[in-house]
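Input: one structure, supplied below.
Only one protein chain is missing; all other protein chains are in place.
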Amino acid sequence: MHPVIATVLQRLALGILTLFVVSLIIFSSIEFLPGDFGEAILGQAALPETVAAFRKELGLDLPMYQRYLDWVGNVMTGDLGNSFSGRGSSGGADRSRPVIDLIAPRLANTLFLASMAAIISVPLALFLGITAALYRGSIYDRLVNALTLTTISFPEFFVAYILILIFSSFLKFFPSLANIDPTTDFWVRVHLTALPAITLMLVIIAHMMRMTRAAIINLMASPYIEMADLKGVSKSQIIIHHALPNAWAPIVNVIAFNLAYLVVGVVVVEVVFVYPGVGQLMVDAVTTRDVPVVQACAMIFALTYILLNLFADIISIITNPRLLHPR
Amino acid sequence: MNTKNRGEKGDILLEMKDIVIDGYSDDRWHEIIKGVDLTLRRGEVMGLIGESGAGKSTLGLASMGFARPGCRITSGSIMFDGIDLMKASEAEKRKLRGSRIAYVAQSAAASFNPSHKLIEQAVEATVRHGITPEQEAKSDAKKLFADLQLPNPDNIGDRYPHQVSGGQLQRVMTAMAMSSRPDLIIFDEPTTALDVTTQVEVLASMRQIVEQYHTAAIYITHDLAVVAQMADVIKVLRYGETVENADTRTMLSNPEKEYTQSLWSVRSIEKDEEESKDIILKIENVDAGYGGGIKVLDKVSIDVPRGHTVAVVGESGSGKSTAARVITGLLPPSKGRVLFNGQPLPLALKDRGIEQLKKIQMIYQSADTAMNPRHTVRDVIGRPLEFYLGLKGKALDKRLLELLELIELDETFVDRLPAEMSGGQKQRVCIARALAAEPELIICDEVTSALDQIVQKGILSLLLRLQKELGITYIFITHDIATVKAISDQIVVMFQGGVVEQGMKSEILSPPFPDYTKLLLSSVPEMDPDWLTGLLKERSEEQTSV
Amino acid sequence: MSAGEESYSAAGEVSLIKARRTFAENLWRGLKSAPPTALFGMAVISTYMLFAIFAPLLAPYGEAEIFPMSYAPWSDEFMFGTDQLGRDVLSRLIYGARNTIGIAVATTFLAFLIGGCLGIAAAISQNWLDHLLSRSVDVLMAIPSLIFALMLLSMFGSSATNLIIIIAILDSTRVFRITRAVSLNVVVMDYVEAAKLRGEGLGWIMRKEILPNIMPPLVAEFGLRFCFVFLTIAALSFLGVGIQPPTADWGSMVRETAGLIQFAEYDITAALTPMLPAAAIALLTVAVNFVVDWFLHKTSGLKD
Partner (left out) sequence: MVDIKDLEKAAIDGKLDRREFMKRATALGLAAPFATSLLTQAVHAATPKKGGRFVQGTGHGSTTDTLDPGTHENGFSQNVVYTYANHLTEVDNTGQLVPELAESYEASADAKTWTFKLRQGVEFHNGKTMTADDVIGSINHHRGEDSKSAGKSLLSAVESITKKGKYEVEFKLSAGNADFPFVMSDYHFAILPEFEGNMDWQAGFGTGGYVIDRYEPGVRATFKRNPNYFKSGRAHFDEVETIALLDTTARQNAMMNDEVHAINRVDPKTVHLLSRVGSLKILETTGTLHYTFPMRVDQKPFDNYDLRMAVKYSVDREQLVQKILLGHGAIGNDHPISTANPYHNGEMAQRSYDPDKARHHLKKAGMEGVTLDLGTSDAAFSGAVDAALLIKDSAAKAGLDINVVREPKDGYWSNVWNKKAWCACYWGGRPTEDWMFTAAYVADSKWNDTAWTSGPKADKFNKLVVDARSELDTNKRRQMYYECQEIVNDDGGALIPMFANYIHAVSKKIGHDEKVAANWEFDGNKNAERWWFA
């Protein structure tokens, strides 16, 4: 398995580097955003001295590089720091919330929603893709293609509203609010998150299904497929036993990409269904310039992206004997 | 025993009558096979030969009732052992394929599924068709591996395709075909992709096993010498029609049709060598390698006399192409130097000036990849004229036409795209591109090996003519001895990155030989049907068996 | 990509020489062979283009022209009624085509300019430049693009220009990836080597040798990217950073009226109002995808 391990290590190293750069970018962009936490929190009521008091309290008066280095230092020791919000006002001890406590429950929610969408859409996409490739050019194929195309062609929020109209307003199957809380029981949770999950599925299935189909069809032109044909292997067997094993790499890549999207790119869905996920948190944190929280979210997102890609790479290695058993 | 009176012929196994096959290309259906008959008896081996485009493979596949995507069998009858394949359903035909009719493809490397083990693939058909249970099939396959003289037959099957050499793969594929003990095997150019020395071994093992199991076979190739060793009868195809049918020996000794004769005569050009002391290019003990320190060239020294041709021969991996890359500067050597007209050339491409680049040109093996598919002939030939000689407008057009004339093409080609020309025409355009720079030295890298023999002949004589007229020097990289004979004055034999010997053609091609040269030369098939038998006997006597 | 051995394909055997045709002929043959979906797609796209170009002529009223009656019902005067400010919805739809498509196209072009050039350059020079670019692309892709876009937009202000530049840059990463990938297949070709041997400069090799040969996949990608950009802009407008008012763009049009959908059971035409721009977006993306689909199928050389 040594090539796998090699890649994993190399990717992880690169990943850490990436994380570092990302944090730098995010940090500096927040710096360049107009206004700071104090002003954002106090809004219209901001007074110069109150804002100044906030700056002092939060150490925003220190030079940028210093604050960044402090942050990096803490992260190195596994401390994501405290949210700006709720720093003990005048007098009183620092009563601010650790970023972890802020993110953990929401991350759980995000992952829950993502896995719900993934568990159904990935197998479904694969199935559709394979069958479409199998009955290529048939009505079924065209139908699946057209349908999936259409679903990705609508703006996310629009799909969401339509689903709400149908499933909550008319049919009353699912609630339009997915406001789950940590104590929500599992099945209730599933029921509540149904609509957002469906929305996400509709958005991602198309991409994965089409890649599956394309990858397989692409291989159908290769000589060893013809060979299998001349060995009298049946069409379905050819696709499943000869084409699919060689098609994993591209497919898994797309799957990874979409799974990443499920975690990272769902702000809109969170807004529409009032789902307490990390995306919304990050947007809020950005608008209130709550640097530690923004940073943490960005790190989580970047990490997701990196890990999923790593996973994709590993799969493409172990499904490819050339890489797995080098000469 | 020899191919002539191999076991008495059985009854008729395969009978194809008046087969017509259409191919779809360019939004139209064309007839590729125009009413061909073919009859094959049990245990008989038929050689099917012709140039590319003759329809050999298509006909061969048709004998399995199979048509490639973009082809369709429009009329005719195919009777295989009493079964009418034209009427048979897909399912019925599937039952036959891989059980009673087997296929051995041209490129083993591409025809094995990279993600399954060899043995799995070897027994797949047999097992799927339920002829023999898996375990049995596997042990049998190992036996076949042994019969085909594959190294350690017991575990080679557990390897993946990329882990074994091309020659071995080709044999595994033969075993795969054999595993169901079919009545008929279609060999589709099974040795074309192999080096000569490997080819001999593979041919030998194939013939041996076919005889052993008394299997009928259709052997498709464009190489007469090869077919001579394998076939009992030969069928010559051209443009989808039968040119002639005959028993091998008669076909070889006195072919009727003059097309057949022309095929036979391809190998007859012979250039008489000339001595010369005027060295234009000198490579002095060059070492070179790619990346991770593996040496591909080891102390290589070659002298190239002005106005003459040096043929660099060797098998794939012998480093002959690498030598070319060193000369062109694409691969700066780690040691040694390259002298051109007595002056040392900058080793790296980027350090060479226009004048130096201009003087050394290159022609590639495959014109398809050597010409930008989006560029017309004008672009291809015109660019060097513009780039090196700064020609424009009228002057450029004039020169363009001259060059076309030189390579025996007319002005109608000026605006053609590569896709609109035949392989030979493309190769000629590539030559013209090289000439356009008015070079002193042209490196020809396997320029004929991708072409049909008649076309080869044309290209070779063109090159010879140009050399006479323009006094250009050639470095001719090839693995085909016939070509060497045809064009070279001097020969450099390379093996595993080193020069085995260099000298005048006559010396090299006449005994005494160093071992490798001998192996190389002796492995080149000859028209004599008994050649292979003889060679094998000879080699076994010398215990230099493979 | 299935390698090699295709040189021995049936089509090859049939006729080595491809008949010569003019561009027009090829186009016509292409259209004839196009499936209904593709034809539909092309029809839709060209219609949109017409609307976009001749918006001022086609629109019954001005883009920002305000009438006393807001939420006027559908009538002869206002085909699709008026919006919350009493602006004619039809007119805004038509102008929306111009603005939205215009911006999307501009963005996509810019994205391809950036991503394409860098991609090819990286593929040719497989050295530190390649590494540098690929790494930085990784970094950019690791940042949630929508949120990042939000940040950048509130940093630089959400003017049309900024919108175009920012989305283009974020989008060019994917373009870079694909361009690099396809270019890698081309740079190994002998004709590229030949050009190097001739002493051609980087620019020439990029423009003349590589670009023409990676066009098909790029064109296809262009279509898909265009759709994504389109939807991204819609999403951004939904999140409140869109195109400057009173400029009409479909994304914000949907957003402004999306609330009406839920009242379908009470007032159907009201509920339809947001559907119109959304449908306009969807229809176009579907159309483009159909065309791209067909185009890909044609150029990938796969035959059914």
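Letters A, B and C name the chains as they come in the text, with residue numbers starting at 1 for each one.
Methods note: contacts are C-beta pairs under 8 Å (C-beta built on N, C-alpha and C of every residue); 3 or more make two chains touch, one makes a residue touch a chain.
Computed from a predicted model, the values in this text were never measured in an experiment.
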| item | value |
| --- | --- |
| Left-out chain, listing which of the shown chains it touches | A, C |
| Residue among A:Glu57, A:Asp141 or A:Glu156 touching the omitted chain | A:Glu57 |
| Residue, one of C:Asn26, C:Ser46 or C:Gln84, that touches the chain absent here | C:Gln84 |
| Hidden-chain contact residue, picked from the options A:Val159, A:Ile251, A:Val264 or A:Ala285 | A:Ala285 |
| Candidate in contact with the missing chain, chosen from A:Tyr224, A:Phe257 or A:Phe273 | A:Phe273 |
| Contact footprint on subunit A, counting only the chain that is left out | 33-35, 38-50, 53-54, 56-57, 83-86, 88-92, 95, 102, 105, 161, 164, 168-169, 172-173, 175-177, 179, 181, 184-188, 191, 271-274, 276, 280-281, 284-288, 290, 293 |
| For subunit C, residues in touch with the removed chain | 64, 66, 68, 70-71, 84-86, 153-154, 157-158, 240-241, 244-246, 257-263, 266-267, 270 |
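Everything below uses one rule, namely that only the chains that are shown with their structure count from here on.
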| item | value |
| --- | --- |
| Whole-Å gap between the CA centroids of subunit B and subunit C | 46 |
| Separation of mean Cα positions, subunit B and subunit A [Å, integer] | 51 |
| Inter-chain centre distance, subunit A versus subunit C - centres from mean C-alpha coordinates, in Å | 23 |
| Shared interface positions of subunit A, touching two or more other chains | 222-223 |
| Touching two or more other chains - residue numbers and ranges from subunit C | 2-3, 5, 304 |
| List of subunit C residues in touch with subunit A within their complex | 1-3, 5-6, 37, 135-136, 138-139, 141-148, 150-152, 154-155, 227, 231, 234-235, 238-239, 251, 254-255, 258, 261-262, 264-265, 271, 274, 278, 281-283, 285-286, 289-290, 293, 300-302, 304 |
| Sites on subunit B touched by subunit A in the complex | 61, 64, 66, 68, 93-99, 102-103, 105, 107, 110-116, 124-125, 128-129, 160, 162-163, 176 |
| Footprint of subunit C on subunit B - complex, ascending | 23-27, 30, 32, 52-55, 57-58, 67-71, 106-107, 110, 189, 328-330, 349, 352, 354, 357, 361-362, 364, 366, 368-375, 383-384, 387-388, 416-417, 419-423, 433, 437, 450 |
